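Every protein chain but one is kept in place in this view of the complex.
What follows is chain A.
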Amino acid sequence: MSRPGAVLEVDRNSPPTLFHFGEGVRLERLPLGSRILYPPDPLEPIAHPERAIRRALAHPLDDDPLKELLRPGMKLTIAFDDLSLPLPPMAQPDVRQLVMEEVVELAAEAGVEDIHLIVATGLHRRMTEDEIRHIVGDRIFTTFWPDCLYNHDAEDDDENVRIGTTPDGHEVTLNRRAAESDLVVYVNLTLVPMDGGHKSMATGLATYRGIRAHHNVDTLLGSRSYMHPPDSQLHHSCIQQGRLIEDHVRVFHIETSVNNHAFPTVANFMQKRETDWTPADQATYLALKRLSDLAPRDLKRTVFHSMKAPYGLTGVNAGQVDQVHDRTLEAVRKQMTVEVDGQTDIVTMGLPYLGPYNVNSILNPVLVVCLGLGYLFNLYRGTPVVREGGVVIMTHPCRYEFDSVHHPSYIDFYDEVLADTTDPAQIERKYERRFAEDDWYRQLFRKSHAYHGVHPFYAWYWAAHALAHAGDVIVVGGEREVVHRLGFKAATTLADAFEMAEQTVGRYPSVSHLRTPPLLLADVR
């Protein structure tokens, strides 16, 4: 039986608290009386994942068994989430591999020959061969790559179709192969409540014209939070699009959830509360700290990105998307939820080396904002952990450092757009279209491994709610010039940051620390 999430108060006997700091870690002393939010311990995984998958496909929710939907001569498309989830990537076998092997097996038994597998990248970068192989496993990869296993291309005008307009007047686009299939099986992995459901198809197999309907400042400001779909305009918009897609093509939805066993044995201390650290954990911490203090950046990055998480499957559901997604959310919330009593003046968070958009890459300054203010800030249900006008304190080195292959438009976003303004609405109005239609970005998106030209805008919009909500944002340990470009304040130490924060929230502020990763969902009452 795993322990539920907890809120512990810092007292004189509390050990120092772990803060992630990019490709490094720190132990920090929080003020007495601060509360630390810990996620639940990893849930017990399903003992026999393959068996659970077979059962889900044979007994779907509000749908016919998958076997009965398969027939010879049909056109079958299997679409699946890309490597932006889970974080860190899952140690092999990835649960998507297990699901897809089962689906392909059933299709083969039914005599289906026309099978395509599409990585539902949306406006994310194309996954590399190795990354796709990591998700689907050797068997599927060698059978289908490259002709029948490939990345979705949102900028290929010939291979995407417009399938209609939602009641709100938003355009809906879809990958042509999927749109023209007799059946689309979508294989999802939901890590946080924002993922999955109708959003999978509505973003993963769409184009900029479709995605911009909900990836915009207005919608995201109206999503309080987008980690809680009922209060999320983002999800309402995706649901409208998803329903239109399902009117157009038959979809069989498969969703999986995993526990939060996010770190391999070597870094297992990060998984634990500091009070639970053994001498071995303390020694590992010291060794890792030493490595991260002394090792060259590239080496650290290689070491950290090579970590794969031993997640365990906690749920697999198949059938009609709404019912499936409700079940998935239930499992995800069970793994993530921490009940929290009220808001505080300050929230602190240690930002790790990895977010959804820099797998095998660099967490550049724009992605730092996306991770801290876009994702972690929004990991709440009800109200944010920090009160309106409060202060967000994040620790991250926040260097001027970009991956020119994965994030070319991020460089220009940082240098050109943020030099002008950090206001999301103004950024959207003045610059989005220019980036979205830039011929070079389009070329790199299609032929190299670059995120779409518009992607840094979405990363920034993701933080729009936090930017409007927080009275101040302070980055501890970041490069001063970079932090200022982002529109924030730079502090050298956490103690300095608390002192600076007092100017905004007054003396003796209340403090919450999100002790994440593993991720948690604060249910703030």
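One rule holds for everything that comes next: contacts are C-beta pairs under 8 Å (C-beta built on N, C-alpha and C of every residue); 3 or more make two chains touch, one makes a residue touch a chain; residues count from 1.
FYI, contacts and distances are computed from a predicted model.
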Absent chain [UniProt protein name; select from "Copper oxidase", "LLM class flavin-dependent oxidoreductase", "Zinc-binding dehydrogenase" or "ABC transporter permease"]: "Zinc-binding dehydrogenase"
Residue of A:Val7, A:Ala110 or A:Ile411 in touch with the missing chain, whole complex considered: A:Ile411
Per the touch definition above, residue among A:Asp11, A:Asp157, A:Asp341 or A:Asp439 touching the missing chain: A:Asp439
Absent chain, residues of chain A that touch it: 404, 411-412, 415-416, 438-440, 443
